[in-house]
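Starting off with a structure, shown below.
Missing here is one protein chain; the remaining ones are kept as they sit in the complex.
The chains carry the letters A and B, assigned in the order they are written, with residues numbered from 1 in each.
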Amino acid sequence: MNPAVEFIGVTKRYPGLIANDSISFPVFPGEIHAIVGENGAGKSTLMGILSGFVKPDEGRVAVFGHTLKPGSPRAALEAGIGLCAQHFHLVPTLTGMENILLGARGHRMLTPLSHKAQDKVRELARRYGLKTKLEVPVSDLSIGEAERVEILKLLYREAKVLVLDEPTAVLAPSEVEGLFEVLRLLRKEGKAILFISHKLPEVMALADRVTVLRGGRVQGTVRPAEIDTNMLVSMIVGGEAPGSLPWLPRVPGEPVLEVEKLSAGRSASSLQRVSFSVREGQIVGIGGVEGNGQRELVQVLLGYIKRDGGEIRFLGRPVHPERTPAFRRRIGVIPEDRRREGLLPSRTLVENAVLGFHDRPPYRKGLTLDRGEMRSLAARIVDTFDVRPPRLDLPARAFSGGNQQRFIAGRELSRRPPFLLAVHPTRGVDLRATQFLHGRLLEERARGTAILLVSADLTELRALSDRVHILYRGKVAYQAAREEIDVEALNRSLLGLELDPTAQAAR
Amino acid sequence: MKLRRRRSGHGQDPLAGALEGIAPPARRPGLLWLVLRSLGPVFLSVVLGLGLAAIFARLLGASPAVFFETLFAGTLGSAYGVSQVVFRATPLIFTGLAVALAFQARLFNIGAEGQMAIGGLAMAFVGASVGALPFPLAMFVALAGGALAGGVWGAIPGVLKARTGSHEVIVTIMLNFIAFALVNYLLSRRLALPETVRTAEIAASAQLPRLSEWSDALRGSPLNAGFLLAVLAAFALQAWSARTPAGFSLQILGEGPMQARYAGIPIARFTVLAMTLSGALAGLAACNFVLGYKHYFEEGFTAGAGFQGIAVALFARNRPLWVVPSALFFGLLSYGGLVANGIVPRELLDVVQAVILISFIVLDRALRRITRRAFEPAPIQVTPQAEPA
Partner (left out) sequence: MIETTLAFVAQVLRISAPYGLAAVGGVFSERAGVVNIALEGILLSGAFGAVYGTLASGNPWIGLLVGVAAGLAVAALHAAVTIFARADQILSGLAINLLAFGGTRCLLEAIYHSASNSPRIDALAPLPIPFLASIPALGDLLTSPLFLLAILVIVLAQGLLFGTGFGLALRAAGDGPRALDGAGLSLTALRWSGVLLSGFFAGMAGVWLAMEQHSFTDGMSGGRGYIALAAMIVGKWSPLGAALACLLFGAAETLQIRLPDGLVPAQFLQMIPYLVTLLVLAGWIGRATPPAKLGEAYDREEAE
């Protein structure tokens, strides 16, 4: 059978990053083909190329045998490709019906929308069981209803290839099943469906074949029926046993950060009564597939969002990060987004060295900043964390991701905080820097710093943590001390299959 | 600079763990490029503007050569000419600083004109009331009055933005009109001298001395110590921005709300601070006229200085010290128009200024895009978070 879509050597480069590296694989009509991989693995870029929003640097996409004209959403539409994007391509102030008909048949410039076309849309909704409100502005719809509008849009345009980017990320479980029914129906009709997802249980349940992307490359294409879940997980995150890091057992000290029945967040991934503690000289790892509450945890600890319940205690005393900066000022934070949070991209390393504490001595001397001190701090960081090139006068954005991350880590640790929050610290970072950072984190641990490590990288978590907690849908699905980790159970919890945290008693 | 390339291939080390598709490091812009990027739009747009002026001159029947000669001779060819240029540049330095300061925090202050008017009225009122005080105390008190009034007028859009998120562009434009109406009211009902449209003359001790007191070559020129004050303000603002913690906080805010949040900077407080200081500077701009030249307030004295301050700040790339030469340039255009009035209508220089401004923003944006595409990494792969309010 001839493929509906074939990626042939598709490559997309940005300065400093290869988003897609020579990607080649086919997708056939009548199949549901899942694309999985962590954030940054290149999935969205690839879908962008398929739907015409991104132009590839090399390679091409063939749709039903014909080469797709690159960089044109219109050409992709005409070739039969329908994209249901992760952040819906819907105009919030227009109704569902208006969104569906925008630019399609029945939308004419000088008259109102054609009644015949509107009837056809309603007929389609009936036929596929896509219940939603069509006469209401999209901004008033629930996410599930809005998504059904998006899908109706694709169907009305007679898409032969449907591309769904994280369609279940924010759906309730009941809605997910409804969506799957529709997809199975569409599959039976011979459509080719590309389904991008983080959520492995769904992928395993729905897809005919799965292509794994990692680091911009295809790791392989497998059939869920034929593959072991552990193997799938390891293809995605590389969850092998840790290698040669100098991890030494240590008796942890007093609790530094305690989180008790913490709830926060307003979406499907909100935290739900999560409890754990991080002690002196201990690394606690928070893992799980992204979108299961990790971000909410970080945001509530930093005071960006409100707590809906539970307590946070620092050095024994309750703190309220959303109200006062006291807690934030005493800890070190390696943020998730180094370019937009952790650094001032257009400023030099000297100024970046004091981001977050420039108004405190010794960097502040009376009324002015002590640039000399700032400079020597920056020099120290560059030296001890091996930042290259070792030039203090370059703007931060001129450094590679690995060096930026080294600098940020160096800065945060330079203040010797009792607690460090490290969020995806080695994402998008080269191997050497990753190993260096891991080594430094362990050194800090040996010094007695309490570290909370939030990471989607299972290898990293297992290599560094004293205790590992896996989050699934905002709850702790699995937790274990390092030496007691049951890999089988851990992997299952990642997939949402093991939901009983009391199976492992907390130490 | 050579870009290292990893040989692509499958079967990577499964123990690696970290993401591997890490590519050539970003290229770094060289010094030449940085200079070009910074000053290129400035020079090119000026060349374009002056070129246009030459064309218009020809169309109007004049010789471009004569036009330029008159222009430059009249402005820079004599001490009096230079002093006039500097005189006109003085309020522009203040308003340029005001706009630049706001821009540093990513705020558009279009209200400098209104802030200047309010500041000027306050200055005149205070100046007329402090006769009992000696010079220079009286002068400083009058200046403070102007700064305070301008600051309050600038605080209003700041507070509205911090509290309600309303965009400062429209707010400041509206406040300009409100300021003019208010000033008109106060003038006509209370403060004007009978039979006139101006306020009472300020006390002698409150005046800014003319520089002609110190140099014969400047006799007859309105150039006054306001200029020195303006330059001082530029240095002060530079020092404040670069050297104080508060100034640095403002720059962090300007870099982005997410960085500001990460660094723990109270965004609302600094928004208000930036707009207040900006308003204060714009209020001070009135001193050139009110304290240094006519020694009273009359409507319309602002003569567009508030709006020109925007162009001045743009050309100075929001750097306080560069505001001075930028303001001098616009002062030159302003006086040059007067001087060349015999050859081409002086409004032509307004047109020239507009053309320069338009070319500048077009060139600047084009260069910014080229720089970004060439030197900066990909659109972020991380699922974006909501920006802090």
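Just so we're on the same page, a contact is a pair of C-beta atoms (placed from the backbone, for glycine too) under 8 Å apart; a residue touches a chain by one contact, two chains touch by 3 or more.
All values reported here derive from a predicted model rather than from experimental measurement.
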item: Hidden partner chain, touching residue among A:Val91, A:Leu245, A:Ala446 or A:Ala481; value: A:Val91
item: Selected residue (touches chain absent from view) among A:Ser44, A:Gln118 or A:Asn292; value: A:Ser44
item: Footprint left on subunit B by the chain that the document does not show; value: 56, 60, 108, 110, 160, 163-164, 166-167, 169-171, 173-175, 177-178, 181-182, 184-185, 188-189, 307, 310, 314, 345, 347-351, 353-355, 357-358, 361-362, 364-366, 369, 379-381, 384
item: Missing-chain contacts mapped onto subunit A; value: 44, 48, 51, 53-55, 71, 73-74, 77-78, 83, 85-94, 98-99, 102-104, 107-113
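Quick note on the criterion: only the chains that are shown with their structure count from here on.
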item: Whole-Å gap separating subunit A and subunit B, where each centre is the average of the chain's CA atoms; value: 42
item: Sites on subunit B touched by subunit A in the complex; value: 8, 10, 12, 14-29, 243-245, 248-249, 251-252, 255-256, 258-259, 261-264, 373-383, 385, 388
item: Touching residues on subunit A, where the partner in the complex is subunit B; value: 13-19, 21-22, 38-42, 44, 86, 214-219, 234, 237-238, 240, 243, 290, 295, 299, 304, 325, 328-329, 333, 335-337, 339-347, 351, 355-356, 358-359, 364, 367-369, 371, 394, 397-402, 426-431, 434, 457, 459-460, 463
